[in-house]
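For this view, one protein chain was removed and the others were kept in their places.
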Amino acid sequence: MTATDAPTKPTPIGPNSAGPDRTSLASRLRSVNVGSVLVEGRALVALVLIIAVFALLSDNYLDPGNLVTITKQVAFNAIIALGMLMVILNGGIDLSVGSTVGLTGAVAGNLFRGIDMPLTQAIMFPKVWVIVVLSVAVGALVGYLNGLLISRLRLAPFIVTLGMLYVGRGLTEVLLDGQNITNELRGQEGLGNTGFFEVFASRPLGLPISAWVMVALAVLASILLVRSPFGRWLYASGSNERAAELSGVPVTQVKTRIYVIAGVCAGIVGVLQIANISSATADLGQFYELNAIAAVVIGGAALSGGRGTVKGTIIGAFVIGFLANGLVIVGVSPFWQQVITGAVIILAVAVDQIQQIAQRRGAAKRAVAEARTAAAGAA
Amino acid sequence: MTATDAPTKPTPIGPNSAGPDRTSLASRLRSVNVGSVLVEGRALVALVLIIAVFALLSDNYLDPGNLVTITKQVAFNAIIALGMLMVILNGGIDLSVGSTVGLTGAVAGNLFRGIDMPLTQAIMFPKVWVIVVLSVAVGALVGYLNGLLISRLRLAPFIVTLGMLYVGRGLTEVLLDGQNITNELRGQEGLGNTGFFEVFASRPLGLPISAWVMVALAVLASILLVRSPFGRWLYASGSNERAAELSGVPVTQVKTRIYVIAGVCAGIVGVLQIANISSATADLGQFYELNAIAAVVIGGAALSGGRGTVKGTIIGAFVIGFLANGLVIVGVSPFWQQVITGAVIILAVAVDQIQQIAQRRGAAKRAVAEARTAAAGAA
Amino acid sequence: GASQETGASAADAEGGGTIAIITVDPSNPYWKAEVDTAEQAAADLGYESYTAAHENDPDEQNTLIETAINDDVDGILLDPAGADESIAAVQKVVDAEIPIVLINAEISETGLASSQIVSNNAQGATVGAEAWAAAMDYKGTYVELFGAPSDNNAQVRSDGYAQVLAQYPDLKKVGTEIANWDRQEGQEKMEALLAKNPDIDGVVAGNDEMALGAVNALKAKGKLDQVKVLGFDGSQDAVNAVRDGDLVATVVQPIVEGTTMAMNQLDSVIRTGETGVSEEKQALDCILVTEENADSVQNFVISE
Partner (left out) sequence: MTAVAPAPAETTEIGQVVLQAVGIAKTYGVTKALKGVDFDVRAGQVTVLFGENGAGKSTLMKILSGVEQPTAGHLVLRDEQVTLQNTVDAVERGISIIHQETNLCSNLSVRDNIFLGRELHTRTGSVDYGREAEITARLMRQLEEEIAPGTLVADLRMGQQQIVEIARALAADARILIMDEPTSALSASEIEVLFKIIRELTANGVAIVYISHHLEEAISIADHAVVLRDGEMVAHEPVSEIDLPWVVHRMTGRQAEYDFRDEPREFGDVALSVQHVTVADLDTGRVMVDDVSVEVRSGEIVCVYGLMGAGRTELMEALAGRDPIAAGQVLLDGADIAGLTIGERIGRGLGLVPEDRQRDGVVQMLSVGSNLSLAGLRSAIRKGLVSRGAESKRIKHGMAEVRVKASGPGAPITSLSGGNQQKVVIGKLLMTDPKVLLLDEPTRGIDVGAKGEIFALLFKEARKGLGVLYVTSEIGEAMTASHRVVVMSKGRIVREFDPRTATRAEVMAASGESDGPAPVAVEPDAPADPNPTEPTRTDGANGGPR
């Protein structure tokens, strides 16, 4: 977006903070510190504060059951946010993920209803895993479309994905045609498409499946960003696309891929969500994009690209989750809940700016002192 | 946002296309042409196409009554879009305008209900014009807050205004407390607060007041952008903030002001809208921001800042208005309406990219030809 | 929430404790009335209460339900988000052995909630449609404004209208538009529809907001006197409009009465384990509001 959301002085992140250079431990530590402090610090601060406040106000806030509830809630947002992080690292944005969630849900629902085979009049009922794969594939397809339009035609991500937001939501409603799909999701023995809920609404070790998926994807994402060349390319092209290109980075390809990733994440959530609410509804996933973006940015990413981490994003998602749950549990009126949520989003990102400004002040003072002595020495 | 939405070569805008320089008529003409062709061209193309298509499909589409209807609906979006244009020219974005519309509406409504004076137990009923001024002032205040956070704390406009979106909507609901304010808007002779609808729902010369306001504001905006130093500062800081700052442009001040302008525009629409639907409702103005952004971008502005015109923005708003109305008139199924809208938004911005790419192809061919001849000449 | 410790100790005979009121969207007058009534009743019955809104998002509903369970509330009053989508949520509450009563909308499963006090949308639509058809003199062209597709009630009401109006061949529907329960959208869709069919005779709307939007559009075109508009909900604005003759009719859902019933039954379940009423599903029949009885309706309360 503007330069303003990048710090006046970009600080090395991701690759550096991860890549140990044996040559200078000092500088390594430094870069790590700078990296984490600046990038995830504020998110952690916000998280701790929120938890502290609500834990004081309600004894049930931190009881295991509630933590599980929160985690499940966070998981959906976090999974979307991981995809969004990739997009934002590239300096892009994806407003269509919410609609994609709805669309994949609707697609899955319809597949459970079965597919009319044009030739043979028979109706074909795919297996559950086929349904899941196909639905997620639809998410990937939407992402691929976004990616092509943005990388090849060089259109603004904001506007492309805004258009796709409408298209996706519209198609969802076309597919559902005003009817939620619910019972079909159970499947029928005879049709061999049962077992959806058994898997996608299961709670291995007491944690909902969505939480496990989040963990798995987070690990994958970290490896992708920190260890794989793709990650390095992503950070590079997000910070200076032309320079990255001249260094041999396949910037167009990278761009296309990240939107596919975002689409896949949305698809996964779509499937998990219809299992969670045991129904495919027309407005499933609305506004998910906003929560995801909020999570990524609260997590320390710069919307101008090139800066952001998986850790931060996950923390950001938890900030939102703990806040929402806390507001309910202490019984804040629904109206005020929105007000507070908005305020916290702003505060969360304001925190480290304020802190940075303070820091600079301090630094300046120290420098003056040093200089004085230096000057004295010179004289 | 990213570099991708800026064309490979920026095209002259505002100052250039308008500023007459006697020295070189040629380059002036050129810049004017390029300006209008590239910046507003695609919007015009889209508009003409849409009108043509629907006019063919329905006889009622172009009858005066319907044109007035469309104009009225466009006006609300266009007024918001004018404010949004300023913000986008600066490379920012304002997601909070929709909530601000709702908030100002709610404020106006409450003022019609009267203000309890804490000291004297009496209830004070302000005059209509006072109510209007105060309400718009609230819009300005919200904008000012956005501006301060973005310019002083250097926070990302997207995230600040996203937070403000929630805050504004929440406050709106708090103010209305689940009740629409309807009858009170009529005011009462005794209280001396009548005459609201007579003015703000009036139709001078058969055109709804909102249309006139749009025209007035559009003229104002053009003057501001094209004739005033502020306009030049805006275009400058939008494309290269550092350069502008070094040239002595008060970039921070400029930034703050544009968000105030956006807030004021939203405030005006808030007042006009409650007059239009004769009630202050809690969800008034939802999603206005998206339509406004779409209008600005369809109108040829670059979300990366520094490029965009008032003319283009107005045309962009009409594109959306004519489309929405047309889809209803030709009786497209409601579900598909969204799909088409989204597709058109994307197409509208894709048009001139495709065209450019075609051009480049042509350029390459010509070059080869020349080269051939050159080679022949050499041999 | 705030007083759950009293709640924890109060899950016994003499009542008291905390009740979670989980509703749809209190920023809308209808649910606002529901919430206000519930909170008032809770207070009168000696309970603490807090209100949360799921805005018809089953996922959000799940979370709110789980949160309430985690918060050891003593009872839950739920306005469910979808008949099928809410079963799982209610099941959770039952498993947690917390009394739950459903208000306004039903779930497609019995034997879970202690009672379901359901506003009878289908019946409301029929009486509304009947009255409107009569006012139309059973002939003419009309358009329909449809609610949010994601909300089951939009379909239910639309079907209710269709059922009745199908009986009268001279009533011809010339257009349907989605206006998402919203007044401004209703108005803009109506304006467009008017351009398409300048001389329609009637409008049926899925709720009052859309109906009032249509009324605005018609007023602006000076057509309101030729066109008969039907609303649904009985919100105060609509009732006033009926009184002024802008609306032919609306149907009021006696949500206040229903919510009071619901809270009393919830209280009795909390104290005695019994609702005190025979059947679980209790239909709240909607009441037609026309010029005759408009004055007797105040904020969803019908004073005979």
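For clarity, chains are labelled A, B and C in written order, and residue numbers in each chain start from 1.
One rule holds in what follows: a contact is a pair of C-beta atoms (placed from the backbone, for glycine too) under 8 Å apart; a residue touches a chain by one contact, two chains touch by 3 or more.
Keep in mind the model is a prediction, meaning the values are calculated, not measured.
The chain not displayed here makes contact, within the full complex, with A, B. Among A:Asn60, A:Thr161, A:Asn193 or A:Ser239, only A:Ser239 touches the chain that is left out of the view.
Screening B:Gly187, B:Gly263 or B:Gly306 against the full complex identifies B:Gly306 as the residue touching the chain left out. Mapped onto chain A, contacts with the missing chain fall at residues 6, 9-13, 15-16, 18-24, 26-28, 30-31, 223, 227-229, 232, 235-236, 238-240, 242-250, 306-307, 363-364, 367-368, 370-372, 374-375, 378-379. Within the entire complex, the positions of chain B that touch the omitted partner chain are 8-13, 15-16, 18-24, 26-28, 30-31, 223, 227-229, 232-233, 235-236, 238-240, 242-249, 306-307, 359-360, 362-364, 366-368, 370-372, 374-375, 378.
As a working rule, only the chains that are shown with their structure count from here on.
Ranked by C-beta contact pairs, the top pair of chains is A-B. Separation between the centroids of chain A and chain C, computed from CA atoms only, is 36 Å. Rounded to whole angstrom units, the spacing between the C-alpha centres of chain A and chain B is 29. Counting only residues that touch two or more partner chains, chain B has 173, 177, 334-335.
Residue positions 26-27, 149 of chain C each touch two or more of the other chains. The residues of chain B lying in touch with chain C in their complex are 58, 60-61, 63, 65-66, 69, 72-73, 173, 176-180, 182-183, 273, 276-279, 281-284, 324-325, 328-329, 331, 334-335.
Across the interface of their complex, chain B is touched by residues 26-29, 31-33, 35-36, 146, 149, 175-178, 182-184, 187-189, 191-196, 198, 209, 212-213, 216, 221, 235-237, 240 of chain C. Within the complex formed with chain B, the chain A residues making contact are 1-5, 8, 90-93, 149-151, 153-160, 162-171, 173-174, 177, 241-242, 255, 290, 293-294, 297-298, 302-305, 334-346, 349-350, 353-354, 357.
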